[in-house]
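Every protein chain of the complex appears in place save one, which is left out.
All chains are identified by letter, namely A, B, C and D, in their written order; residue positions are counted from 1 within each chain.
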Amino acid sequence: MHDYLWLLPLFPLLGSVACGVLHFVALRTGTANPGTSGPARLAGLVGSGAVGAAFVVSIVAFFQLTGIVHALESSAWRWIDAGTLAFDVAMVVDRLSSVMILVVTGVSFLIHVYSLGYMKGDPGFAKFFAFLNLFVFAMLMLVLSSSLLGLFVGWEGVGLCSYLLIGFWYQKGWPAEAGQKAFVMNRIGDACFLVGSFLLVRLFGSLDLSTICGRAVEVNGGHSAELAIAALLLFGGACGKSAQFPLFTWLPDAMAGPTPVSALIHAATMVTAGVYLLARLNPVYAVSPDVLVIVGGVGALTALIGASTAVQQNDIKKVLAYSTVSQLGYMFLGLASGAWAAAIFHLTTHAFFKGLLFLGAGSVIHGMHDEQDMRRMGGLRRHMPKTGITFVAGAAALSGLPLLSGFFSKDEILYRSFAHGGQSFVYFALWSAGIAAAAMTAFYTWRMVALTFGGEERFDPHHVHPHESPATMTGPLLILAVLATFGGILGLPAVLHVPHLLERWMEPVTAASAAFLAQSAGHETGAHGAAEVAIEWALLGLGAGIALVFAHRGFRAYRRGPAPDEALREKRPALASFLAGAWHVDAAYYEKIVQPVKLFAFFVATLVDQVVIDGAVNGAAALARIAGGKGRRLVDGSVKSYALWMGTGAALLALVWIWS
Amino acid sequence: MSLLTPLTLLPLLGAVVLLFLPAANVAAQRLWTLAVTTVVAGLGVGLWLVFDGGIATAQQVVDAPWFTLPYPGGEAVAVRYKLGADGLSLLMVGLTAILMPLVVLSSYGHIKERTKEFLVWLLVMETGMLGVFLALDLVLFYFFWEVSLVPLYFMVGIWGGTNRLYATVKFFLYTLAGSLVMLVAVIALIARAGTTDVPALVAAHGASEPAWIFLAFALAFAIKVPVVPFHTWLADAHTEAPTSGSVILAGILLKMGTYGLLRFGIQMFPATAIDWAPLFMALGALGIVYGAFLSMAQNDLKRLVACSSVSHLGFVVLGMFALTQAGLRGGVLQMVNHGLSTGLLFLLVGMIYERRHSRMIDHFGGLAATMPIFAFFFTLTVLSSVGLPGLNGFVGEYLILLGSFSASPLWTCVGVTGVVLGAVYLLMATRRVLYGPIIHEENRRMADLGAREVGLMLPLFLFVVWIGVQPDAFLGKADATLEALQERIEDVRGARETSRRAIEEALPAAEVAR
Amino acid sequence: MAEILFYLLAAGTLAFGVGVVAARMPLHSVLSLLGAFFCLAGIYLLAGFQFLAATQLLVYAGAIMVLFLFVIMLLNLGDPAELKRHGGIALGGRRLALAGGIAGVLALIGALVVPRPAAPWRPTAVDRGGYDGVREIAEVLFSRYMLPFEAASLLLLATMIAVVALAKRQRPERMAPRERIGWPWEKGVEQ
Amino acid sequence: MTVPTAHLFVLAALLFALGILGFLVRRNVIIVLASIELMLNAANLTFLAASRQWSHATGRLDLDGPIFALFVILVAACEAAVGLALVIALYRIKKTVALDAASDLKG
Partner (left out) sequence: MMALTDLSRVFAPLSEAGVGLATAPFLALGVGVLLFLVCDIVTALKPLRPLVFFAALAVAFAGELAILAGAAERTEAARTLFLGGTLRVDATTALWGCIFLAGTLLAWVYSIGYYTQNRPFKPEHDALLLTAPAGMMLMVGAGDLIVFFIGLELLSIPLYALAAFRRARADSVEAGVKYFVLGSFSSALFLYGAALLYGATGTVALEGDGGLLAFARQEGFYTPLSLAGISFLAASLFFKVSVFPFHLWVPDVYEGSPTPVTALMATGTKAAAFGMLVRLAPLLPPGAAPSVAWIAIATMAVGNLGALVQPNLKRMLAYSGIAHAGTVLLVVAGARAGATVESATLAALYYMGAYLFSATGAFGVLSLLESDGRRYLELESLRGLARSRPGAAAALSLFMLSLGGIPTTGGFLGKWFVFSVLVVEADMIAIAVLGVLLSVVALAYYLRVIVVMYMQPAPADQPVPRTMRPLTAGVATFLCSGFVLAMGVVPGWFLGLLD
């Protein structure tokens, strides 16, 4: 038993409570800006410290795993007792979650530090750290939980924090709306998740992850349909959390939150929870090939939508948001190809470079006094050199320029999906979509770089004085830039004849499903024939070429400002708005779902409830009153009519009784 | 010496004493009421502590002769003053006992006139509700059941909002209509069984009773719960009731309906309940969705919370009539959860109503800035209500849906949409009340919650978190009771299965013979 | 002979009955009633009820009728305007038809439910002796029907008091006693 | 007299119906009272007819009928007295004996 693992979520939880208390203390101090008061500043340190402590614990756990032990487990907490079965939750660190906790706590720590600078002076400074710590707590619960139900605690918890942090600047109104949208769309996924979990309970009688993974291959025979439905439903949950089509529209809106939040939650960690879920349950998916095709299709489609939309965005954070959507699509494509480690690899590198990009963008926004529109930027390389350099490093990684982290992780995914085409022809289509998305990725990334840092200043220098950010902000940028640049060594391609570190590391987790996949594919794992080597080399070259060509085109076209966009808008207005509007998915939701639902609710509340159901109730009462009035009218005061009634009554009574 | 008689009758005694307290000294009246309810809460906790969760049958039974019903055509039936607590009662009694002192405290804020009367009714109400949960004699139960209508009638009618008269009369008549139909069934049942003793009636298994008896009981409870489409009284009653009335109504009174469904529906007539369970599951699931849509369209915050009750109680009904252990446990737990979360919501709505004299969502906005403590508690309550894991609501909902899934995947899926819709309307309301810019100047001047207000909510939040993290601490007390109930259900199912098989086996033989 | 007389008297009863119902003036109506009483007394006599016939004449024709006439005279109802007000028929149209219908139905019921005589009536010894010998009546009245007889006395007493209370001239008002005002649990007010 | 008792019954029924008719249609309270007397007489006639029939059938005097009739006559007297007293009271207030005058209370 390794009960110290409980410390991992506990540190941030306590940190969160402490920060929350400090927030209210800060409010009580009566200073004009509670964010600058002593308690608030203390909260910043406490929050960062708590996450730092968790990072240290993660490292300890990680190194414990380097030995022969494949998993560390804490003692269990009996949570829900459903009578016939009980749900226990323990903290487990295995090879997969160890990667995740390192990424989570590490990136979180950096972003906490970054936030110390970024959020300085915000009235809700302490609250911000409380929420961030709460998020880290939830994320760690998600990653570490031994049970799907415990995972769901974290799953919902991160959703909550996302909601709270997106709406952090609630006074403005629309961030709150965006938060609500995020929560609700996540909830749609969560509902699928819940039903999926019920199916798993029915199949396995437990929600213990090791049980499920261990027995998934066994149940393939009898229950594969049910298991497939469960897998599909859980993927639905992942779609919500990881912003996959059709539930991706909340993520761009989530950019309403403070930028560190976007970096941490909406790029590096939370949105990858879906990827983690599928990777965690890899045996379940391995035995459901049809579901994998759907996963891949959704991933590829999302990658396309995200990348193509990012091309036409002007808000720097929106570009990054759609880019995230698109990159998450890659990860799912990887998962769908059975490349669990590759997906996690891309998850990790993405955490680095996208975190970096967001933080860089945050630095830009900070320096530009909350300006986010790239059309009013340009030439910032002169004003913010550190930010600029790190940003370019991140952009290079994202666009998959050779030898940077993104290059290796993305190309591995593309290669594996191409290779998977041997089993299912669909994967060729998925692969080509991936290639197209890669091209667009390179294009929009460098468009963004060009618009932001390249060219001339397009803002009014009399009003805006861009400045470089403080060290608390640039420090994390530098660290992340290093990671984004050299992160690729975790998973160098097999053709280089160097070990794929991550894949090796994760082998105990993926072995069963890999074996199953290989068995169904009909060849041994890991065998690299000459043809494969050739194809892999070819694909590497293709990836590098595309990245370079489109990065160049993107940068060159926009070096002098956003004119090409206007040209496109004039020439092909429909296409431009189609791209800018993310294929009109969100608008369609609003028109076809949100509005009708609201209308329906109104209809239910007024017509059905008030008129029909309550109308029946009140109608009965009204009827009674009307009948009472009629009955009263019988009593007209005249003895004669009373007597008539009596006579009639007597006569009828006699008639009825005699003739019956 | 059983705790139950003092527990049940102490509030009534307190009410009588209260009548003789000087009319002018409101503080003394409040203090007295608070003291009485606190003592009762203490007794409730005491009961909790001495209660043995491993025993399925009622504990702490008091049994005394009351009167003899000279039942026509048969031997006389002895009606007894019999109280007892099993696991199910215990949870409800605990909820009632804990909630009442807080309700008294909350009434300080909005009951400024005719305070004494109000407190008297509050105490009478407590006796009525505890009696309902503890009565082990059918006639006694019915007594308490109907008596508990009267105090709320006065509470809404005297201290309610502008449309209070309509609301209170509607509430009274609607629920009474159900109760009276139940009366017919009660009479019939007692005559058929020859006893009013609830355990004896339960032991009789109810299999031979005609379905209409079950349905008549169920109708009364369904109206009380309320199950869609018998819910329209609820929104009006809640909207017009004073805060404390709403809290009692949502927190405890509605539980009388679900409690009744469980005790006098499922436990007493397991066979009929199995037959009709699909209908109730459907009604429960539809209630979830319907209530959610209703809530979505409300502009009155209190009405929204009231409609959300419809949705939440739909979960309870869905879970209970799944007739699985998980469903039953979830249903029972959700009864407590709903009492806590919705009670809290009503308290919170009441608090801003006291400040702003409006409940219209439009009239608020941006309160998080002026009332951060309120915002914190409100958000926490909403999250509990939405069913966030780690808080109480999730455990109940999960168990319910898990339980109902094995009984009916279809209705479970319909019910699951409630998880989404619940988030939609509650967060929408939260956003419109707490967030956004402050549009109305009045909202800038609203004072944040005071110590009394925070203090009275804290115990509830304690339970919100406690149940969310360690639900077994509460459900464990009901373990044996619920397992025994499940056994009864399985017995009936088993017997049916046996007879079905016997018929199936007999059929081919008959065909061969032909 | 007696039979013919009976049918004559029966016809007379009905005719007078019609007179009661149809007379415009109350006086005429009451006088018709008197005629009906007389005819009925005759029928009683014919049917073998001598004592009842006598009582009919004494009480009805003697006492009740006088009472009626007395009241009519007292109230002086001959005034044309007043006569117009109370003289006519209270019902019109459908209600009148309904009243007629009720009367007709009841008459039909009364007439049709009677068992048809199977054979012609052959008087026996009992019939010839009359059905209500005074002695027999008295004997039963004072033994078996002692209770109603006594109760009837109370009834007469009550009637007397009732009539006094309703019709007697008002006595001079007496002083109302001072009484305590208020509920036992409220402060009283002397009035 | 050899008239069958059934004819007495029929006569009584007709008389009763006449009384009802008068009772139902006439406006004057006194005539209404007179109609009631007609009905009572019809009842009496029925009692006597029934008595005659049962005496004839059983061969011994059935005195219930005459006695009932006696009581009816007595009660008729009482009712007439009270009724007429009420007529006087009504006349005092309304200055009429029309029954319609007593139709203020209604609804």
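Heads up, the rule we're going with is that contacts are C-beta pairs under 8 Å (C-beta built on N, C-alpha and C of every residue); 3 or more make two chains touch, one makes a residue touch a chain.
This one's a predicted model, so the numbers in the text were calculated from it and none came from an experiment.
Colleague: Going by the stated contact criterion, tell me the shown chains that border the hidden chain.
Modeller: A, B, C, D
Colleague: Give the residue, chosen from C:A11, C:V66, C:A97 or C:V113, that touches the chain omitted from the document.
Modeller: Final answer for the missing-chain contact: C:V113.
Colleague: Among B:A191, B:M446 or B:V465, which one touches the chain that has been omitted from the display?
Modeller: B:A191
Colleague: If the hidden chain were put back, which of B:L180, B:I439, B:A473 or B:I503 would touch it?
Modeller: Looking across B:L180, B:I439, B:A473 or B:I503, the contact with the absent chain belongs to B:L180.
Colleague: Among C:E3, C:D79 or C:E139, which one is in touch with the chain left out?
Modeller: C:E139
Colleague: In terms of residues, what is the contact footprint of the unshown chain on chain B?
Modeller: With respect to the unshown chain, the touching residues of chain B are 66-73, 142-143, 146-147, 149-150, 153-154, 157-158, 164-165, 168-169, 172-173, 176-177, 180-181, 183-184, 187-188, 191, 212, 216.
Colleague: For review purposes, identify every residue of chain D that touches the missing chain, sorted by number.
Modeller: 9, 12, 16, 19, 23, 29, 32-33, 36, 39-40, 42-44, 46-47, 49-51, 53-54, 57-58, 62, 64-65, 67-68, 71-72, 75, 78-79, 82-83, 85-87, 89-90, 92-94, 99, 102-107
Colleague: Counting contacts across the full complex, list the positions on chain A that touch the omitted chain.
Modeller: 621, 624-625, 627-629, 631-632, 634-635, 637, 639, 641-643, 645-646, 648-650, 653-654, 656-658, 660
Here is the rule we use: only the chains that are shown with their structure count from here on.
Colleague: Between C-D and A-C, which chain pair shares more contacting C-beta pairs?
Modeller: So, comparing the two chain pairs, more contacts are at C-D.
Colleague: Chain B to chain C: how many Å between their CA centres?
Modeller: So the centroids are 67 Å from each other.
Colleague: Based only on mean CA positions, could you tell me how far chain B sits from chain D in angstrom?
Modeller: Distance between chain centres, rounded to whole Å: 65 Å.
Colleague: Which whole number of Å gives the spacing of the CA centres of chain A and chain C?
Modeller: A distance of 99 Å separates the two centres.
Colleague: Scan chain D for residues touching two or more other chains and write them down.
Modeller: Each of 20, 24-25, 99-100 in chain D touches at least two other chains.
Colleague: So which bits of chain B are touching at least two other chains?
Modeller: Answer for chain B, listing residues that touch two or more other chains: there are none.
Colleague: Help me check something: in the complex, which residues belonging to chain B touch chain A?
Modeller: 170, 174, 229, 231-233, 290, 293-294, 296-298, 325-326, 328-330, 366, 368-369, 372-373, 376, 383, 388-390, 394-395, 398-399, 401-403, 405-406, 409, 412-413, 416-417, 419-420, 423-424, 427-428, 431, 434-438, 469-472, 475-476, 479, 482-483, 486
Colleague: Which residues of chain A touch chain B in their complex?
Modeller: Chain A reaches chain B through residues 20, 24, 27, 78-85, 149, 152-153, 155-157, 160, 163, 167, 170-173, 176-177, 179-180, 183-184, 187-188, 190-191, 194-195, 197-199, 201-202, 597-598, 600-602, 604-606, 609, 613-614, 617.
Colleague: Please give the residue numbers of chain A that touch chain C in the complex, ascending.
Modeller: Checking each residue of chain A against chain C gives 638, 640-641, 644, 647-648, 650-651, 654-655, 658.
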